[in-house]
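Here the complex is missing a single protein chain, while all its other protein chains stay put.
Take a look at chain A:
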Amino acid sequence: MAEAHPVGFQWVMEAKRRGAKVFHVDPRFTRTSALADSYLPIRAGTDIALLGGVVRYILDNELDFREYVVAYTNAATIVTEEYADTEDMHGLFSGFNDDNATYDQASWRYEGHSQNQTTRDSETQRETAAGLENESHGAPVGGETQRDETLQHPRCVYQILKRHFARYTPEMVERVCGIPQEKFFELARAWTENSGRDRTGMLVYSVGWTQHSVGVQYIRTGAIIQLLLGNMGRPGGGVMALRGHASIQGSTDIPTLFNLLPGYLPMPHHAEHPTLDKWVDSIAHPGQKGFWGNARTYGVNLLKAYWGDAATADNDYCYGYMPRMTGDHGTYQQVLDMIDGKIKGYFLLGQNPAVGSAHGRAQRLGMANLDWLVVRDLFMIESATFWQNAPEIETGEIAPERCRTEVFFLPAASHVEKEGTFTQTQRLLQWREKAVEPPGDARSELWFFYHLGRVIRERLATSTKPRDRALLDLAWDYPTHGPNVEPSAEAVLREINGYDVATGRPLASFTEMKDDGSTVGGCWIYTGVYADGVNQAARRKPGSEQSLVAPEWGWAWPANRRILYNRASADPDGNPWSERKRYVWWDADKSEWTGYDVPDFEKTKPPSYRPEHGASGVAGIAGDDPFILQGDGKGWLYAPTGVLDGPMPTHYEPVESPVRNPLYRQQANPTRKVYTHPINTLNPSPPEPYSQVFPYVFTVSRLTEHHTAGGMSRTVSPLAELQPEMFVEVSPELAAERGLTHLGWAHLVTARAAVEARVLVTDRLTPLRVDGRVIHQVWLPYHFGFEGLVTGDSANDLFGISLDPNVLIQESKVGTCDIRSGRRPRGAELLALVVDYRRRSGDLNPHYPPQVTTDSADSGPDQEV
């Protein structure tokens, strides 16, 4: 955090000064470790084993915050007897289907539920990254459950959790992660001691958690601990995701993503969502409890925002215009399709996949096989000049005179040359004023897309083709201003907020939205940002003149609420858990919820409210159910549906690992997304032979002085001077083992590529004792590429493409490699080196580790045998 989010880290230091203990877990000792009370080195890719050890420690010692756990989580809920655990199935859960490597989630359901309400099969959910839809609400599940609040029933979630994590002992944590037991106990003790009515603990993670083939389950494990310790919905608690781009939260909320529409509505699927009714019913699930009961309203308001007057009740608000998904249309599938010649044109909008995405060579070869490419950026980035300067020029794989891709480079306006909102990592929208006009031909994306749409609509004006109606009927009349004919960002923000069609009055809250076409709203979770016709995101009341919550600085979704699920900051009766942790509470005199923040609850629903049998929607949520976007109102220790790789997290090894999974026969995530394309060859891992050809673990991350793929930092002279060169950090022990010299050169080799870097020998990396042997890890920054003021080989070239099944994010924080002294070979010899490694690690055919290894004859370290 001190490295990549330094200014946010000031608050960690503030907490430390007030007595908080800070633990840092990382494969490499960083600036954060230097300031923490305790540093735990960890083998990359084993966080679930560590956190699972903490879960076991909590449950074995009954250190959970029992009042909170019983009332607010699903610990007491009973699960069907059909459920079978990884304990009994060598690391698989019940319902695994070998044919397509997915789970049938039916046996994970709650007792008494006839079936899980998900309409999609797990394979479709994986192909469409359906897990992302849950960013604003839980997976659908019936609200009425059978509970044992003594937590003794053998099939209640509490007992299932206890059994599931029974083998995650401190000895096992040491064996899997390489973390000494005393370090583990220090962490577990401190975490559990900061739990209860008077104390909370906070968990912070970054992309180091999401870029794994089990990334979603990493975060689930953290969430389980935070629920068990009563740290959710309370001040000083939570699971804080530190994201890495100025508006990456905004571009997920208002998604430029294939599978989502604004406000986490799913993009329609051709088989499951043929009509408006089926689309909204698949989201709302008739009879379901909680706020998603209003999905029809949110959907109709979006369609009205898109197609304006053309969208009427008679034509289902133009739902028929929507394009339909048939499967995986994600960025990695697209790149493989580019290589195969299926994609004609590609827009790159402030993103540099030639450096920033996994398997850089695949990215560049894909771009070299397009009809046309449009790059909009501040600088001439690698993704614009691949045809001229890519490493593949030297190997002969790309030659300008044979590369057919037509490239348009259009200069973009910078953040000070346009106005608009960023949504930062805690859902806070902040409006930026424009300082100056953009130089020369530079324009905002708002300008480019507004005018591209205008020109396209003019071209089609006389078209009679049905396919063109969606463009011709589009509500695309935005006011413009200035010499560049710039569209008004405030007008767009007003449409995002929503308004009453008849009067034009901006809506104050999504509860004002109607499903009859009389209101319009482009992103329901953002409704309120333009309440009263005022740009609430532009509010700048100084922090020093406000409470710690600072509600009048910017605007947070939903409803300017700064801590989600903050009903949990009060006890079941609505009183603060303690004076020290007072935040939101029930005011019995006024019969309403009140506090320092906007209560995340119906304002006048008393703690004593109990729903009638069969109640649905918001009325189905009891007065002591804080998790109002879950079907059962509870925080989920156990996910009865919706998480594709299991109802609880399980330690699987990374897809590329030098180690046989010490916990189960099942080696890696059996449900991960696999791309079997000739370019995507993977290194072998146990129990397969030849994994020793790639004996070392490598991981990558950021430096303070650079940003992602370097397009905004290697081009800026002060930053380029501060970190001028690609390097690799290795421990003194590995340096001795491989003959590497400090400040000399080394190159790393995988089945995809070889990249070179200057060697930094440092005890910031430490050899770990894992399962009876020493594992060496190396670390690289991933910022470097072949353009800019400072250049170097790209670390992401080393990675293959294996994805998490829930969200289709790639495993690019851990892989295996070899490391050799000296610079890498050039030209054809470089290709020959990689081919040689592939030959030595099996054969030259593309290689994909097996999905399921439970039948493996190798039983070596398997605990179950």
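Rule of thumb we're sticking to: contacts are C-beta pairs under 8 Å (C-beta built on N, C-alpha and C of every residue); 3 or more make two chains touch, one makes a residue touch a chain; residues count from 1.
The working rule: contacts and distances are computed from a predicted model.
Asks: Assign the chain not included in the display its UniProt protein name, restricting the answer to "Phosphate transport system permease protein PstA", "Formate dehydrogenase", "Bacitracin ABC transporter ATP-binding protein" or "Stage III sporulation protein AC".
Replies: Missing chain, per its UniProt entry: "Formate dehydrogenase".
Asks: For the chain left off this view, which of A:15, A:35, A:471 or A:833 is in contact with it?
Replies: A:471
Asks: Touching the left-out chain: which of A:242, A:508 or A:615?
Replies: Counting the whole complex, the residue in contact with the absent chain is A:242.
Asks: Which residue among A:326, A:575, A:604 or A:676 touches the omitted chain?
Replies: Final answer for the missing-chain contact: A:326.
Asks: Which of these touches the unseen chain: A:60, A:193, A:277 or A:441?
Replies: Of all options in A:60, A:193, A:277 or A:441, contact with the hidden chain holds for A:441.
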